[in-house]
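Okay, here's the structure, questions in a sec.
Here the complex is missing one protein chain, while the rest keep their positions.
Every chain is named by a letter (A and B) in the order it is written, and numbering of its residues begins at 1.
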Amino acid sequence: MAMAPNMRTEDAARQAAAPPTPRARRAKRLIPVAVPALLLAASLALPGFMFSSDRRPDVPGLGPAAWPNAVLALLALCSAIWLFSEVWLLVRGRVSTSLATPHDEDVYHYGKALTGILLVIAFGWLLPIVGFALACAGFLLVWCLYGGLRHPAVLLLVPTIGTVALLWMFMGLALMPLSRGAGVFDRFSVWLLQLLGIY
Amino acid sequence: MTLNALLKAALTGAGSAALIASAGMAAAQEYPERPIEMVVTFGPGGGADLMGRQMGRLMEKPLGVSIPVSNVAGASGNAGLTRLRTDPADGYTMGTLISLTVASWASGLGDSKPEDFQVLAVVQNSPSFLFVPASSPYQTAEDLFAYAKENPGELTVATSGYGTQDDVTLKLLARDGVQMENVPFQAPGERYASPIGGHTAVLYEEPGDVAQFLKAGQLKPLVVFSKERHPSFPDVPTSVELGYDISGLDNFRTVAVRAGTDPAIVEKLQSAVEESVASAEWQTFCAETYSCIQPVTGEEAQAMIRDFLQLITDQLAS
Partner (left out) sequence: MQTIDLLMAGFASAFQITAFLTVVAGLLVGVIAGALPGISFVNAMAMALPFTYAMNVTHAMLFLGGIYVGGVFGGSISAIMINVPGTPASLPATWDGYAMTKKGQVKRALTIAVTASAVGGLVSALLLTFLSAPFATFAMKFSQPEFFAATVLGLVSVIAIAKDKPVITMISLLSGMAIGTVGVDPLYGQARFSFGIPEVESGIRFVVVMIGLFAIGEVVDLVATDRDLRPRKADGKVAGASFRDIWNVKGAIARGTALGCMIGVIPGAGATPGAVIAYGVEKQVNPRGKEFGTGIEAGLAAPEAAKNATTGAAMVPLLTLGIPGSAATAIMLAAMMLQGVNPGPLLFIMDPSMVYTIFAAMIIANVLMIGAGVGVAQMFSTLMRTPPAILAGFIVILSLIGAYGVRNNIFDVYVCLVFGVIGWAMKRVGFPSAPLVLGVILGPLAERYFLTSIANSRQDYTVFFTRPISATILSLALIFVLWSLWPSVRTRIGRQPAQAKPKER
């Protein structure tokens, strides 16, 4: 289930992210049609993917599929209504008002936004591999550069102090088992935690 | 799509971690030299959580390091087991493995097998009972079963779910003519509130989880599913006495590590568990929860898990 809206919104994001050329504007007009269409398709197709094992024991009552099926059927119905009204508007050449981009900001740097998203994803991806300490320090360093901070003192102090403080707060005090990373990174993390007196 | 790729990356990472970790065998002498993580496979507040926290706290003394608890809940305990199975087999991660999770394997959950784990010891074991609220019209098991035989499916029993050992017990009772409706309650609190509030006729549970209601006289035990009477409830008849051959579906809780952990480390942990169980504090705890047993260790403990899984699998298949 998590993947379907993902596909849908990534698609929408790609269209929304483009610079406002006439083609992009046309694409933007298609979003209110594409979103319900994708949702409709997903809600109709998903019931078939509900169970990945074929073992269907004889169950009492309504069974585990009843609720998701009902939710998805309602979702399909609502998406169909929305799709219908959007297509209706499109055919009659009127502008859809159902989805409105927030107007409260004057500038929106799509490039910067996408870079930011990529940085966040990279951080999450590195987390279990290099461990929390290294990922956190690295992320803070890159994020500061990305945010336009160039002062060497800032670039040195924010990642180191930030990481040590977070390590102490969450691994030292709250005893959370944050990732130490794999292999050599694990040994480094253990060494670091012992150095800091957390272990 | 992103999800898939990320997951694969994570799993590869975890796999290589296991390979590298197996190199450091010489570490067994100095073990333990840093905190050992106790993975509790359920959320805070339940029976497994209390056991894991109590055990972790008591094991700190013999092992001389701190043992922080982390709750890794989800999928009937299988999420925590995935963690236990994929962390390096270096003895720095142990976890709770309980009968409910083993039973869930029989209905296809998770991808764990008994041989993925090295059970340090089975530390708690308790048979299940049928309880009725104090105001119930059925004050003995005979009354209850007689009514259920005459009115099949009319009595409701609050349980933890379909496909669990609770379900298996009710199916076995139904086979013998006592047919009652299984009413699964996912949240333990609601499971106990419903019979106490008079909304469900009977409760199927182990006594330790409802100790406060037993002491307050809100729930009354009618029958224990076991061969022998429970020492804390000498007046409660067993199912076998009443002519229903239902036993071996007890609720047990164990502490386990990943299979393949250095035997020397396993031995250290095992003796720490045994020392903790022998402590006065643990004895008070297990007496409060009616679950005291002599710890079962080694091959015997592994066999207990395997046999239980086999029993549930057979019963669900029939």
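The definition used in the following text is that a residue touches a chain if its C-beta (ideal position, glycine included) is under 8 Å from a C-beta of that chain, and two chains touch if they have at least 3 such contacts.
Since the structure is predicted, the reported quantities are computational estimates derived from the model, not experimental observations.
For the options B:Asp49, B:Asp90 or B:Asp116, the residue in contact with the chain missing from this view is B:Asp49. By the touch definition given at the top, chain B reaches the unshown chain through residues 2-4, 6-7, 10, 39, 43-46, 49-50, 53-54, 57, 68-76, 78-79, 82-83, 104, 107-111, 153-154, 156, 161-164, 181-187, 189-190, 192-194, 196-200, 211-213, 215-216, 218, 284-285, 288.
On the side of chain A, the interface with the absent chain consists of residues 1-3, 5-6, 9-10, 12-13, 16-17, 31, 35-36, 39, 43, 46, 49-53, 59-68, 71-72, 74-75, 78-79, 81-82, 85, 98-102, 104-105, 107-110, 112-113, 116-117, 120-121, 123-124, 127-128, 136, 139-140, 143-144, 146-149, 154, 158, 162, 166, 170, 173-179, using the contact rule stated above.
What we mean here is this: only the chains that are shown with their structure count from here on.
Chain A contributes residues 2-3, 6-7, 53, 55, 57, 59-60, 121, 124-125, 128-129, 175-177, 182-184, 186, 190, 193-194, 199 to its touches with chain B in the complex.
Against chain A, the residues of chain B that register as touching in their complex are 1-4, 6, 9-10, 13-14, 16-17, 20-21, 34-35, 37, 66, 68-70, 88, 107-108, 162-163, 182, 316.
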